[in-house]
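These notes are about the structure you will find just below.
With one protein chain removed, the remaining protein chains of the complex are shown where they sit.
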Amino acid sequence: MSVIKSSAKRQKFNIFPYILTLPTIIFVALFTAWPVILSIYKSFFLQRMNIARFREPSFIGFDNYSFLFSDPNFLQVIKNTVNYVIGTVPISIFLGFFFALLVNRKLVGRGVFRLALFHPMVLPMVSAATIWLFFFTPGYGLMNSALRVLGYTGPENWTGNPGLALLSVIIVAIWKNSGYYMIFYLAGLQKLPGDVFESAQLDGANWWQILWKITFPLLRRTTVFITTIAFIDAFRTVDHIFVLTTGGPSQASTVLLFQLWQERFENQNVGLSSAITVIFVLVLLVFTVTNYLISEKED
Amino acid sequence: MSTFKKYLIVIMLFAMLSACGPAATPEPVQNEPAPLEQKPTDKPAAPVEEVAPTDVPVVEEPAMDPVTIQVYYPVAVDAPIAAILNGYIADFQTAYPYITVEPVFSGGYADVQTAIQTTIEGGGTPPALTVLLATSLYDLINADYIAPMDQYVAAMPNGQAYLDDFLPAFMANSYYDDQLWSIPFQRSAVVMYYNMDKFEAAGLQPPTSWASWADAAKALTTTEGTTTNWGLKFSSDWPYWLFQPLAIGSGQNIFVDDCTMAFNDPDVVEAVQFYIDLSKVYGAMPEGVQASWATDTADFSSGSVAMIAHTTGSLTGILNQAQFNFGIMPYPGKADGTFASVPGGGNFYIMKGAPQEQQDAAWKFIEFITSPELAADYSINTGYIASRFSAFDTPAMQEYTDEVPQALQARDALQYAEAELAIQNLGQVRSIFHNYIQKAFNGEMSAQDAMDAAQAEAETALVPFCQ
Partner (left out) sequence: MNEKAINGRLFNRVGAWLLTGLTAVIAIFWTIPVVWALVASFRPMSEPMKIGDVWFGSALTFANYERAWSLAPFGQYYINTIVIVVTILAVQLVTIVLGGFAFANYRFAGKKWIFFFILLQMMIPATALLAPNFATIRILGLYNTRLAIAIPYFGSAFGVFLMRQAFMDVPRDLVDAGTMDGCSWWQLIWHIYLPPSFPSLIAFSLSSITWHWNEFLWPLVITNSDAARPLTAGLVRFTQLGEIGAQWPLLSAATLIVIIPLLIIFLIFQRHFVESFLHTGIK
């Protein structure tokens, strides 16, 4: 509302905002848009670097796409990806919010608590995943030791079990990312108008009402941002899968980006990997744009 | 307000200044004298090295233009590979003052390959020499990345003798279309480590067949309270490699040639079933797919597990940790008295995209670094198996193997080895194989069904390659 009102004053064409965004646009165009265009272009070609006669690209229309969507393996990968996203995104966002509330309070040693929750983000994913690899070790891995103390009697072989492999990479992702989302919520919490809370408290609202009716709505833009990056992160993180399960057993933990790596660098299938790239970008783009538009509509 | 402006300017200035890193080299590899902190190449001839190669003619070739080559190499063991290579290169440059060698560490094997692919596809010049998996052969040939080496061997005074001196198992993935494409460098093999003390205590002999292997594994599996000390650990998170000797010992390797797989050969299926039986029937190892590559060695050297299937590359680590006597042997085969193993590790490849004089220089370096003395030295310092027979005759190696007899046992296992899985369309076919063998290991499919499905899918995947 207010955006429209105040910017109504500057109705005449103004080149200035374009200039402000120009630096970003140039770098994005050079190092992102150009590769995307190349990917779109190459996705219509048959090109496999490891087959001599297919090294030179030949146009095949939408064949790469139709192949993908008729390939049961690819559909399995899509399914895994959906499960992975559902398994990681909501929980890590919730934990990020929850952690932010916990360490936003006055607290002795607050910095250390914040560090404790944030530090997984600082670890390189390869190192983090390797540490977790040890945690998942059957027999004496700390994961199982801890769970056994809690009365767990299920299977101990996490990364080799088709039913648990994806769950184990999800656990690592949640552990790694929750603290990351926490800092954006923390940043958001800092600029909430204090007077609103005071008047709400005077009106006798309890903490739960304040949280749901005031805090959370006021953090809406932060949440939109975090939802977007969490969703994108879920698609773009793959190192822990290389370390923990190499996509197995039997592809049970192969997600879209892992598949893309295999097609691009192991199978050297340029055309097919470009098609996967386009699908990958499209999914993220649709989600981000929808998320953004819905959020802006509420204004 | 003016502070903001200042701040901005400072930021931008800083950005520009600090961004000017080391001197920009316009191309990845260039045919110029080495830039920057390269070791001077004109240092006076050093006194004769201890490890001066014997079968490389240290003849100054007159009036050679200076040439710089790069070697992209991976690190897959925890040895100081960079320092070792730098030592060899210093010696090399004494022998060949006109050649400068720049070693470039490039991650793991997969990272090296990614870097090479990116460089070539991005229009750059690849390094003249790389160390990549021996099994990458067909992908590299098909992509037209590598150059054959026959001409160089032909030009050697004793070329055939040079090749014949390499352990045959290590040369198994070097030829295609009657041409030579790679030379073994950092090689290993799949073997079985066994705890001799445990065997002795139980009155057991090292196994000589599947039956005696399984029996020993069963006998050595003990339970204390809730913990089980397994007789055997055999990881299967990246299963084809450790599995191959089972198939070979059963009578049929998992592939016949680059276009023919034998996944559902009765012998291979039997080997899959044997792996399953080791847990299901004998109870001698944990059930299902074991993602335990990194922990198996610890379990063995802590004395918890009596036998492990692993790479000879782990010998150094186990030697460092184990407080007991242990031996290395090939896997026992199905029939009594038969054994099996499979090689692994990386070879040298000469990249076709590098200028000819760099390729020639790269060969000189290969010849130098595969000399028996350096092959022995590299083996002693890294734990890889020396790639040549004559390396084992060097004094340094003999001294070493007197102390570490397992190094000889590792070499001897290789006489039972067949080729590691190196085929057309390797990545995809290997994924198919992994996919189904893990289904069999996890009990999702029977061994026969899984291997039938793997064979069918692999054949389809090979059609565009093998028509």
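Letters are used for the chains, namely A and B, taken in the order the chains are written, and counting of residues starts over at 1 for each.
Operating definition for what follows: a contact is a pair of C-beta atoms (placed from the backbone, for glycine too) under 8 Å apart; a residue touches a chain by one contact, two chains touch by 3 or more.
In this text, all values refer to a predicted model and were calculated from it rather than measured experimentally.
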- Query: Quick one: which of B:Trp293, B:Tyr400 or B:Tyr416 touches the chain that's been left out?
  - Reply: B:Trp293
- Message: Can you tell me which of A:Leu147, A:Ile183 or A:Ile210 touches the chain that was removed from the display?
- Response: A:Ile183
- Task: Against the chain that's been left off, what residues of chain B make contact? List them.
- Result: 1, 4-5, 8, 11-12, 14-15, 18-28, 36-37, 70, 72, 74-78, 80, 82, 102, 104-111, 114-115, 117-119, 121-124, 127, 188, 227, 293-299, 301-304, 311, 313-314, 317, 320-321, 344-345
- Message: Take the complete complex as the reference. Which residues in chain A touch the chain that isn't displayed?
- Response: 2-7, 10, 13-14, 16-18, 20-21, 23-28, 30-36, 38-39, 99, 102-105, 107-108, 111-128, 130-135, 139-140, 142, 146, 175, 179-180, 183-184, 186-195, 221-222, 224-225, 228-229, 232, 235-236, 243, 257, 260-261, 264-265, 273-274, 277, 280-281, 284-285, 288-289, 292
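Convention: only the chains that are shown with their structure count from here on.
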- State, to the nearest whole Å, the distance from the C-alpha centre of chain A to the C-alpha centre of chain B. 35
- Once bound in the complex, which stretches of chain B touch chain A? 110, 113-114, 117, 121, 138-139, 142-144, 227-228, 236-238, 286-292, 294-295, 424-428, 431, 434-436, 438-439, 441-442, 444, 464-465
- Message: Quick check on the complex: what are the chain A residues that touch chain B?
- Response: 48-52, 54-55, 133-134, 136-139, 157, 159-162, 244-246, 248-251, 262, 265-268
